[in-house]
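My questions will all concern the structure given below.
Shown here: the complex without one of its protein chains, the others still in place.
All chains are identified by letter, namely A, B and C, in their written order; residue positions are counted from 1 within each chain.
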């Protein structure tokens, strides 16, 4: 931690600051420059990260040096993590595609879709039984009935199932039916929910919140991991910006930045990032080219009848074309699909 | 709902769109302009708001006309709502100040603070027993013990208590101890939690999320209200922007915009908006001047020892000065504190 | 400047970094912590601010300590600056209101408006002869003819005139007719234009750009001041965020933050900040309450016929009411209008 003093700080204020640092068990290194005095706190930064230095008289600013995440950090775990779900390996050479309808619906679309995406090369089935909807009057999902339908679709097709959990009270139920949890963007900082899935032994697809910085996103992963569950997959799904041509702005740089900062695998969800079926294929190609370990894609037999997110959903034929197009790009960067 | 067709849309595509609208029980008004055909869907818009029109062939864009919120809307409830907590009235002529430490701490700071803020004119005590912390290694709050301490402070001082609830499983417990719930910014779109507090009969201080639009913020209120609880207080607490001089950017315009759109009272939390004790007073004055119905302010006897948010916390003397300064501004706009 | 090394940095890399710092004439203070080595560069930071430290092998990050602005900084000029335009003093106890139509139009609206705003208490007339329009097909302003009309209106009413200059080639012409330059938001980082107005001896109303940080905004003022013209008035006019309920988001915190960082006066332009006449009054009150030294308000006899920005323009009667309402708020914070 570097603490910068105000130009008019007094000697008493400096001494008080030094006392605060040494009382916490760290050493204080003072550098008196021409215009500012700077104090470095040397030692275990975690002991002082809660001290509100800027509330101390004479302090202008304080700058943490160490990263606040450990378990998620690549600094302490150089090798990239690989996460197994049955015979699927996430984070290895193969790019894993998870596809399916936005919501599990009370009809046979899930099963139809599961068959179609499997034929096209997807390895995982995604679909929501619990749906976060902006309006209380929209379809909230089928709940446990939807989970059963996902489980049935897995039985028939062999696809692994990932589905969202929104409530700490539902974590155990979702655990029983699914192969992996999904934490949605709106719950990216629902810390109790993060802790809860951290107590179970199934992988967590953790979506970035709409206004979550990459650092906060890594802290969210740290929450899950701090409870014991080390199998977290980071999912970039677009952030909120001033641009309205797409529903969100896909932060494609997050893929290489996350690979630099963490050993955890990184997926991209181009469907939610753009909200527009027209751009999904190009953004999938971009994601694969810059190192994404997998994709989450919304697919439905008839998007105009989908119970949610129809505007960003691909038909079967378009999804097949997408799968065909990403293969050569994956090969071009030394991966396979 | 207005649906705009693409220039190359065919007659079949137009007819299919008309069928979709009429099948849903609305009328379709077609206007053929020189460059675009536009179709208006006339009737109960709620019946079609889930149809993904942009997924329908030939459609370029669709524009909802009606607002998606009803219970929160001022259109259906012209009079401003007043919410009673004991003998406090929120949304009336008096500006209500809620103050207190960020976290309830395992010492006597809460009680000290409660006495000090009451003496200075605050009517409510705020303080967190459950704390959303970005890091899993930070102080998470005292839980039920903190709730008991809040309840004790109320007994002694007569201040009404508002405190955050973060987990659906804790709603009932918080209900037992507090006079009002607070939903924090990170849970602004935790829809299950919104529904849960909507089932109880105590007021809800609903904080705006860091990336929540005003429309989504009103939909969050609608979630609570749709379960029966009509006592929602909207709290503007800063949004996330590119500016880093303050922790968030206080969207002061939200005060008049919300008053225009909804009958619900509007509070401002300048402490979280700026993250810097230095600017709290000026932003409190601005909030009162433009019509805020109340303020949430962080106060602690010794901010540099506060267990969270010390940098944005006022000392007792500074809080007293703030209270003194807002009085004439309140009077200038025909209100009192 | 603080330079943080990567954990795997070698001794050679550290030595090379020290050489770079000492070659530039500064001293290098090395602190070896448990997880990171940190190097402080002590001395005149301006000598090294152009060195791309993060391009040097072994460096993870570099953190400037000193503020990059000097002339604009309150550190080097504690007293708030007061700027005189005729008998008007900006930055003193009186809050100065500049009002007028968005564009100078080829009719008598300017003169009508000048008379009306003067009667209501405004001290300055604003109006654009050169208009930055998003579309090349929109009204671009009357140019020199508009400047003459502004000059005529000043002659008749005695109001001081401020008007925008958009092109380095027009600076001298605007100087001849106006009492003060305005630099618009879209030119906030048009550095050649900033330099050009810096060579003249009339005040500059410098608008913040839509995505300009406060630090960059101060650097823009520094550009003007570095050429000799020290009379800069900072104008907060809203920044671009995800929120669409208002045209921009008024960053009201910029008022106290700027007053903390700079000695220059601070104005607010609520008209451009919101783009909606309905909220101008409340935001004007908020601005005055938190310390703004003046306001820029768009006024027109018949906004629905205004040639630009009608939606955010006040009629005469509404402007008079605004002036009446800000008086008691100004008094409440010890100022007058």
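The rule we apply is simple: contacts are C-beta pairs under 8 Å (C-beta built on N, C-alpha and C of every residue); 3 or more make two chains touch, one makes a residue touch a chain.
Treat the numbers as computed from the prediction; the structure is a model and nothing was measured.
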item: Residue of C:175, C:205, C:277 or C:316 touching the missing chain in the full complex; value: C:277
item: Which of B:163, B:192, B:226 or B:241 contacts the chain that the document leaves out; value: B:241
item: Candidate in contact with the missing chain, chosen from C:4, C:110, C:166 or C:197; value: C:166
item: Touch list for chain A against the chain that is not drawn; value: 211, 213-215, 239, 241-246, 249-257, 260, 273-274, 278-279, 282-283, 285-291, 325, 328-329, 331-333
item: Residues of chain B in contact with the chain not shown; value: 2, 4, 7, 29, 31, 33-36, 38, 40, 42-45, 63, 65-66, 75, 240-242, 244
item: Chain C residues that touch the omitted chain in the full complex; value: 20, 46, 49-56, 68, 132-140, 166-169, 186-187, 189-192, 195, 209-211, 216, 219, 222-223, 226, 240, 276-277, 303-304, 306-311, 313
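Assume only the chains that are shown with their structure count from here on.
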item: Taking each chain's C-alpha mean as its centre, the one farthest from chain C; value: A
item: By mean Cα position, the chain sitting nearest the middle; value: B
item: Where chain B and chain C are represented by their mean Cα positions, the distance between them in whole Å; value: 31
item: Distance between chain centroids, defined by C-alpha means - chain A, chain B (Å); value: 26
item: Where chain A and chain C are represented by their mean Cα positions, the distance between them in whole Å; value: 38
item: Multi-partner residues of chain A (each touching 2 or more other chains); value: 240
